[in-house]
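Questions regarding the structure given below will be posed in turn.
Every protein chain except one is present and positioned as in the full complex.
Let's turn to chain A:
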Amino acid sequence: MFSGASDSWKKTKKNITQKENRKNVVQKKKTRITKKDKALDNDKFEEKADEADFFCTAIPNPVRRQYCHGMQTRTWTRPDRTVRVHVRDFFMSGTICKLLLEPVNELSKKSPKHWNDNDLMNDNDLMPIIKLLAGMGEETTMMELALGSPHPQLVNFANTTYAWVFNGHDRKHYEFKQYKKGLKAAEQILKKYPEHGETLAMKGLFLNHMERKEEAHEFVRKGLRFDLTSHICWHVFGLLHRSDKNYGEALKCYTQALKYDKDNLQILQDYSLLQIQMRNYEAFNESRLRLLKLRYNNQRYWIGLAISYHLLENYESAEKVLKAYEDTLKEKPGPMNFENSEMLLYHNLIIEESGNFEKALEHLEFIKEDICDIRSWKEKRALFLLKLKRYPEAEEAYRDLISVNPDCYNYYDGLLSSAFMISSNELSSEQREQVLDICQELAAKYQRSNLIKRLPLQYAVDERFKLEVDKYMQEALRKGVPSLFVNLKKLYVDPVKEIIVEKLVEEYLQNLKTNKSFTKSSIGDEIEPPTAFLWALYLLAQHYDNKRDTMKALKFIDEAIEHTPTLVELYMTKGRILKHGGDLSKAMKVMDEARELDLQDRFINSKCTKYMLRNDQPKEAIKTIGLFTRGDAPDPLTDLMDMQCMWYALEEGECYRRQNNYGKALKRFHQIEKHFADITDDQFDFHTYCLRKVTLRAYLSMLRLEDQLRSHSYYFRAAQNAIEIYLYINDNPKIVDEAAKKAKSKAKKAALKEAKNVTPAKEDHSKKKAQDDDPEGEKLLKVEDPLDEAFKFLQPLQTLASQRIETQLLGFEYYIRKKKYLLALKALKRAYNIDKENPILHVNIIQFKLKVSMLEKENSDQRDPTRNPTEYQAIFKVVDTELPTILPYENSLQAYNEEFLARNKGSLPHLLACSNVLLQLNPESKQEAANILMNSVEDEFLNTRSLKNCVSVYEQLRDKLNSSKAEEFKNKCKEWFSISTYFHDLKKSVG
């Protein structure tokens, strides 16, 4: 293959230069086109892609030879508008006139003034040259051209003479008109030759650009049927699919097109774009290699090939390609050449990823002079030194970086790692002391750095921590830093630190109240400003809210609001406290109060909207968010969709789900799926753009991001919701009909309303386009198989978020409903490996076990689905060997359940799971299950006694167990959650 070929490459390169020289001579003789044109090199190829679009077709000859000569004369007077097009596929299959799709496509990539002979020249000088006038004045639309070499040649086909006609235009101004003309020309030909495949295909392409998609498909298909061996037809079909973002199909078409014209540069190029889009790395590599072989004098093709090897993790070849290219550069680019710098850094990245840091460092030093991005260079150098365990040098490198930016966490991390020669989170207590010394030294040096002030808090413990945090908090409270708590919260992983903070701030509060100082006796002349007291109150409120001590948090925040009632932050925090306490309605009201304090604050407006949705007020919410959406959008929702505003869709979807409006909820979750699909599609343009601009490192990281895109938490949440809804629909198919009924009556009402206020027809028309044909999401509800729909959301999670236990648990729910027992078992095993104590997993394992046991007992013909008995035997066999790894058989299931409970003492979710299992094992044991749940009132459950958990327990008692204990438990909850509207019967459900 490729490796070891660099010698022959050098030879090739030599050839290129020779050839180029020769070509230049030829051109000079032939055309005398301005020097400027010649200098234009192919790199600038697609620079002006947007400016012009050209289409060509053949029409019965309207051009007289004389006229053509006249044109030629004119071209000399306006050299910038003269173009030579080399028609490679002049005669395909002998006599049939061809559409000049390929050269035209190439040309369309650049503006007419950038065209030159090089563009489409190939070595065969016998080929005719077409001269084309790319516009005569502002509005030239149709351009006749002469066929050159030496005289214009007209094509005679079936007793009619044809000349080539190009349609060209400035896309910005004449787009519509031009497609129309192209269409007309095509239709003219079709009148005489209705079965000419390529013209039919072209007609389809024009139609596609004119938003007549369906017809477009029809014509392209028809064209293809008449001319199955035409690469043009296939290419057009591929283009059509591509514009529909149907990349898989497009790929197939390109494969076909290449079959009939294997060295077509344009098709190959497009082909490779699709391959990288589809992440078909092997094939991508092949195409890039072919492209380079066809065009070895262009940087893009070299880099493209290097990338393709890189993606295949063939670092050696990737590097060789880049090296070969760099070596053949005749003269070194200037010192501040950004593109060259990026290419070299990319080269370095390849070496780094190959794992050879020694070599990477060496290379880094070698390219130092040519690098523009000094910061990246320094970061890489420090990293390599650290990886190579050259600690003193690494330390120095990181100190240098810190002096550039003393607020970058990674630099400190690197510094500490190199200073102590181990990863910064494995430090001994002695080393931690030393870290504090380093911090002190740096803090003195970089007084404006916020990070260096915070860093000691992470490493100090006990008394030293108290000292440091005391200093840190005093300064922040004095200054007024609203985000102080967010910074402190991270330290709470150590409960000792949490207590220290709490104690200190409580003290501050007392002292500030009595003598306006953080300490008991004020030192010196100065007193603290009243804002210090305010921020201390604010901090404490957040602190207690974090501990879910709602009443105490409320007390402090109310005091703060009384102190300074104009501060938006205070109301926002109050809203949050109320939300956590379970009073969503009041939380919403307080958020609205906050919003009214500052109407131009988008953040608080969005927060308020979210709280409205949490409180199940979607109408209010859309009104509120509408204050900040674009005014010219037909309605806020459309604008939010255009802007890919996902948090809103998520919250609204969940809101509808709580209200049992599943159609609308699904609508929102599908919307999020669409946003993610769009983001995936959007990368398509970057495959060419990044190669051209040589932003290669960014390009690589973008490709990697796209690969992981759906692991984003927004997608996860949307998918989880959608899957759960589909599973629910699957289990309760009735709701679909009910929803349909509801929607019908609603539609009737709406129709009646509309009939009353008849709107003018004009307005109607403009609105129609934006209107959704399924605003209530009915179509999404009425699916053939909800499970199939669920799987569409599940699949990306399985590939991209397999490490989240929810993925596996959802997978189990799906497979068990699909009656795919082995896959269900696999999901359980995976979940077990992530967290074997997960309470839901515990229930699922038992459920699975019972299900399989039941199947085993049944007669083979009763089993659902009906499978071959031997098949079932095979399943049972696998289960027999695999299930014990996650469910030991030694004990009875009851005993196993009790063990599970004993292992997870004091956890409400586990208690709930245990009572659930008990009920599964013996449906009669409701009493016992209820008794178990009532244990939750004991103090040992304090840590897991969240509102959400208690609601689950209560609902289990009330609904599933029909227990008389439910009321008793509820009364307890009333005490625990004194402002929760759920337990105080103010509202039906809780978020």
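In the analysis below, a contact is a pair of C-beta atoms (placed from the backbone, for glycine too) under 8 Å apart; a residue touches a chain by one contact, two chains touch by 3 or more; residues count from 1.
The working rule: contacts and distances are computed from a predicted model.
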*Just go with whichever of "Large ribosomal subunit protein uL29m", "E2 ubiquitin-conjugating enzyme", "15591_t:CDS:1" or "Exosome component 7" UniProt uses as the name of the absent chain.*
"15591_t:CDS:1"
*Return the single residue from A:E211, A:E331 or A:D525 that touches the missing chain.*
A:D525
_Of A:R478, A:H712, A:R863 or A:K926, the one touching the omitted chain in the full complex_ = A:R478
*Where the complex has a chain not shown, which of A:L567, A:A587, A:I672 or A:L800 is the residue touching it?*
A:L567
_Tell me which of A:D413, A:D549 or A:D598 is the one touching the absent chain._
A:D598
*Sites on chain A contacted by the missing partner chain, in the whole complex*: 478-480, 516, 522, 525-534, 563-567, 596-600
